[in-house]
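One protein chain omitted, others in place.
Residue numbering begins at 1 within each chain, and the chains themselves are lettered A and B in the order written.
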Amino acid sequence: MRDGRLLAWVLADPSRAQQLDHAAWTEILSMAHAEKLLGSLAAQLKGQTVPAAAQNVLKRARLATDNERQIALWEAEMARRALAPLGITPILLKGAALAAAGVSAATGRHIGDLDILVPRDRLEEAEAAILAAGWEWAKPDPYDDLYYRRWMHELPPMIHRERDRMIDVHHTILPLTTRQTPDAEALVSGARKLECGLSVLAPEDMIIHAVAHLFADGDLQGGLRNLWDIDRMILEFSAVPDFWLRLKARAQRHQLSIHLARALRLCHHIFETPVEGALAGDARKADVFYVGKLLARNGWGQETRKLLAFAFYIRSHWIRMPPLLLMRHLWTKWWREKGTAKP
Amino acid sequence: MIGAHYAADSSDAFSIVPLDALTAIYHRRSGVTHVVTDPVPQIIEALAGKTLSAEDLLSALAVDHEIVIDSETLAGLNARLDELTEVGLVSPA
Partner (left out) sequence: MRHHYSVKVGPAGFRIGSAWPQPIAALAQLYALYPKPIDLIPDFTVRLEPDTRLRQWIRPSVAIRGDFTLPDAVPMSLDHGLLAAELGMNLQMAMGQRNFLLLHAGSVERDGEVLIVTGESGAGKSTLCALLGETGWRFMGDEFALIEPETGLAWAFPRPVSLKNKAVDVVRAVAGEGRMGPMMAGTPKGDIRHFIPSPEALAAMDKPGKPALILFPRFGYARAARPMGRAEVFVRLTQASTNYVTLGERGFKALTRLVDETPVGAIDYPDTESALSLVEELWAARR
């Protein structure tokens, strides 16, 4: 049973698909589905010779992601119409932003709910306009949830009454710890307006946002897809001169330099993305933990939990061992387990 | 709303199929299928690719269809336009 390595290997270089037998095809298709990367795999494999049955699955994925893209762009348009009378141009985030901006990362991408960013000082107005346009609170009694409003980077989620689609209204990007504060004003001032009347973040901010999103969830749910977005964006945006300088500056501005460095190392390790060495920095021992977690998917599409045990093991030893010793001990143990042949 | 203008996507944004008493309209941009009665298909056809006030739209409709232009039909048209705005078939301009 192979892990997500197989999927990453083919995504990084689609010509490798020629080497897959029917068993490997069966596995890679299930893995890709589970990681929400099936549409992206289909896009990457365009032009490759693929067995008819696999071609059928990939075709279905293309149709599905085309449909999701249509829905996502329509939701964005309806949000635009709701906010236009107030003179607010919402900034699209994540999948919808990639699609609206025509970034290559959007090809074949599964797009979920609509995420938009509005300036903090216009948040209340925006909320009122969206509610008036047919969205309603997804969870009951949001006004009781003072915590949400005080501390979170977004309003409680809303869902459209008729169309049954969610919208998340952000006023800043994810703060990963209380010590880091992304610069929301810089995000807004760096945004660029598209022909369709919606805005997207500056390319470097798009990458920083994806990095924040990747590490925000301690369990790295959907992490491989986030990482793939980052790989695609780096490949596309790095063609412009001074890209790496700007990326470094933005990361510093949003206090996410360490996370950017780790993301670059992970991209390079998993997807063979060419990254700037100085910015990526040297490999850290914890990288191995992240790589393992990101690739923890087997050929049946199941999440493999071997590293969950690892995480619990850390916590239980926290008190007994000094930190440096702990890292060395656990890292060695993990490598030993990895080396053992598994059925 | 008095004085407000409305716009609709150009005619190639819609696929309109009559089904005896009702009409099915597929709106390509949204992917939504609407099953509607008259005068909605007529409104869409008259407004496609244009930006008009409710009054001008009513005049345009009166040319091809037997409609009396008075405050009652104008109020009815405004109500239809509000409904169509809500579902995204028409947008305020």
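Miscellaneous remarks
Methods note: a contact is a pair of C-beta atoms (placed from the backbone, for glycine too) under 8 Å apart; a residue touches a chain by one contact, two chains touch by 3 or more.
Everything numeric in this text was worked out from a predicted model, so none of it was measured.
Checked against the hidden chain, the listed residues A:Leu29, A:Val188, A:Cys267 or A:Ala280 yield one contact partner: A:Leu29.
Looking at B:Leu22, B:Ala48, B:Ile67 or B:Val87, the residue that reaches the missing chain in the full complex is B:Leu22. Contacts to the hidden chain, counted on chain A, fall at residues 22-23, 25-26, 29-30, 33-34, 51-54, 56-57, 59-60, 63-64, 66-67, 70, 300-302.
Across the interface with the omitted chain, chain B contributes residues 15, 17, 19-22, 24, 26, 28, 31, 33, 35.
What we mean here is this: only the chains that are shown with their structure count from here on.
Averaged Cα coordinates give chain A a centre that lies 40 Å from the centre of chain B.
Across the complex, chain B meets chain A through its residues 29-32, 86-88, 91-92. Taken in their complex, chain A has these residues touching chain B: 67, 70-71, 73-74, 77-78, 81, 85, 134, 162-163.
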